[in-house]
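Note that one protein chain of the assembly has been removed; the remaining protein chains are unaltered in position.
Entry: chain A
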Amino acid sequence: MSAQGSSEGGIGPWLDLLVSARHLHGAGGNRRRLFNRFDEIFSAPVDWSLLAWTPRAAGTPRPFRFKKVLLRNWKAFDHADFDLATGVDRPVALIGGNNGNGKTSILEALALGIYGIRAYLDRSRLGAEGGAPGPRRSDYNQTIERAMHRQAFERGDRDMSVTIELDGDDGPFEIERHWYFGDDGSFVEEDEELVLRIGDDRHILSPPADVPSADFAFYEIERRVAPVSMLPFLLFDGEQIRRLAQRELGEQVRFGLESALGVASIKALLEDLSDYARDRGKEVIADGAESMLSSQIDALDAELTATRNELEGVEAELEPLRRRRDEIVRSIGSFGDGTYLERHQDLELRKKLEADLQAARHELLVAGVRLLPFLLIPGALLDEVELALDGAARSKTLTKGDDARMLRELISALERTEPPLPKDVLADLARRTREAWQRSVSASGAGSIAPLHLYLKGHDAGRVHELIEGSRASARGEIDRMTGSIAEIAAAIARMDRQEEQRDRAEKNRTELVLELEDTSQRISDLEGRRRRLDQVAGKQQAQVEPLQAELSRRRGMRRASGHGGTGADAARMAIASLQGSIAVAMPKHYDELAKALTAAYRSLAHKGVVETVAIADDGDVSLLDPSGRNLRDTDASAGENQIFAMALIAAVSGLGGRSLPLVIDTPLGRLDTAHRERVLDYFVRRDSQTILLSQPEEVYGRYYDRIFHRIGSEHHLVYRPESGGLGETVVEKGYFPRQAA
């Protein structure tokens, strides 16, 4: 392993040892292991005043590109896969999304996916406004709990993951981080799983036997990607730029350079070494104190173990109860449809169906009684009646008196013909009409009333004939239609009855479940109270045992250290002085390089063009010089464009020492006026290293899009799909917004 910085001369590896000891043993709250390791290191016969530190950034660029990002159950994404641009000619990846569609979620996925809790703790340093308390680990847990995709959780998923594939100068490097949740949605740090893979065959990177895997993984990630202190210069959004821009320029520069050089890591080492020196510098009183301490520790350990066992017992009782509570809550929720309004509507519908059924039955009855004879009576009998009725209908014509009247009217009509007909013609026509009439009347009397049905005489048998003929034809169809309709209504009523039965059963179950829920909740509450008390007891016991352990450790350390040329404390003090001297020398060395990069970036980005040079003095003070060498800040306190300076600093820091880190920028142009938009866009897409732009549709469009099109290697856009009654989800589609891509 190599450390954050590198040391020079024959003593060089010892700084690496100290830094890696801190990485591997110093992350948790207990520093006993770290100090023991320092004891071992400082026991070496080394002149610690020669220890020196040279920042890594100047000599060891580690360019890499984001190749793939896979999100599962992350925030608004059920799943999302991004294949990002990695080509040299087209290093820009454009991801479009409206506000609220998940752009910032991608930024967060990258930060937390790569660095886990360290990203959370470190990034917030930039975010913390004066004096605000630093983030706590429990805040991280809450952040992770809130990140779980709600719909996935509701359908039973209990894990969320982010996988990031990088192309580095060591070949492919993959970071896969999973977070697992309890059934109540809770997350604890132990439920985080991290897998690192390297090479084309994705070989899993395993820690050495004696190294905690989390520390090892963090060390590898910082080594292969970038120090976590570089996060604000790797992934950022407009809000971060604003916060940076609010700082004084000198402070901005110092913050940027310290982040780039990894000074924060050396400063943290210095703090640990100071604590170590204080701890080990105390007098050792050689008496029987060690054995007394040991027995006290053993006794307290036994008590602590007993308390923890009891705690485990409580947890074991709690777990099934919580599961049952969740089941009950889900069951009660699933009954769902029992509102008063729904029931009332159902009742109304049921009544209406009953009324429909009665009406349909009545219709069937009336029609059935009328039509059934045509279906029940043998067809032969009906045929006979039909024939008889037909004959009777045809025999029943007009009465004798009616015949004569109609004939008279016909002849009278002939006499009124215009122009009048000659008498002889008229007489001939009248004769012929009478003959035709007689023939016609004789023919119509061809039918006759059968002797059986003489009662029909004088009645309209034709209507009866029509009745029998029509009814025979339609009876079956009508009856079938009506019985079909009745069957449908009856089926609907039966369905409603079944539904009502189910609802009654559900109501009964719900009542029982509510009672059980009350009981379960009470038991959970009691147990949680007991657990809290046990936690407090365990905390007190732990607080009692820790100083005793530390004291015992110190005494043992002192005894080990006393066998060499100096104590560990002396060696540590010498190392501290040497390293502080190195930092004081190293920082100004890089001011020049940073000032050049900053000048180039600022001049490209700034619209006004009045600043010729950005200069940084040895004390870190920043000057904005015009072409004549005058410091514009002397005459104008607000000289320069603050946001642009912060942006230029980010660009300069990320490229310091030829590092060429990728940049992931959320809403890059959001806070800029139109005068700066093109300049900023041009600058970022012109870089050789990868740039991932998370953009709104109104931000990169039309001529802005055309301007960078030739550098775009991958395009995605985020589409929000609302869900009735739910939060909806975001899906990823290839291509930028359709109208821009067209």
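Keep in mind that, in the parts below, a contact is a pair of C-beta atoms (placed from the backbone, for glycine too) under 8 Å apart; a residue touches a chain by one contact, two chains touch by 3 or more; residues count from 1.
Quick note on the criterion: contacts and distances are computed from a predicted model.
Participant: Which protein name, taken from UniProt, belongs to the chain you can't see among "Electron transfer flavoprotein-ubiquinone oxidoreductase", "Ferritin-like domain-containing protein", "ABC transporter domain-containing protein" or "DndE family protein"?
Facilitator: The chain we cannot see is, by its UniProt record, "DndE family protein".
Participant: Taking the full complex into account, find the residue in A:268, A:385 or A:577 that is in contact with the omitted chain.
Facilitator: Checking the options A:268, A:385 or A:577, the one contacting the hidden chain is A:385.
Participant: Tell me which of A:209, A:316, A:454 or A:543 is the one touching the absent chain.
Facilitator: A:454
Participant: Looking beyond the chains shown, say which of A:146, A:370 or A:589 touches the absent one.
Facilitator: Of these options, the touching residue for the absent chain is A:370.
Participant: At which residues does chain A meet the chain that is not included here?
Facilitator: 361, 364-365, 368-370, 372-373, 375-382, 384-385, 388-389, 451-456, 459-461, 463-464, 466-468, 479, 482-483, 486-487
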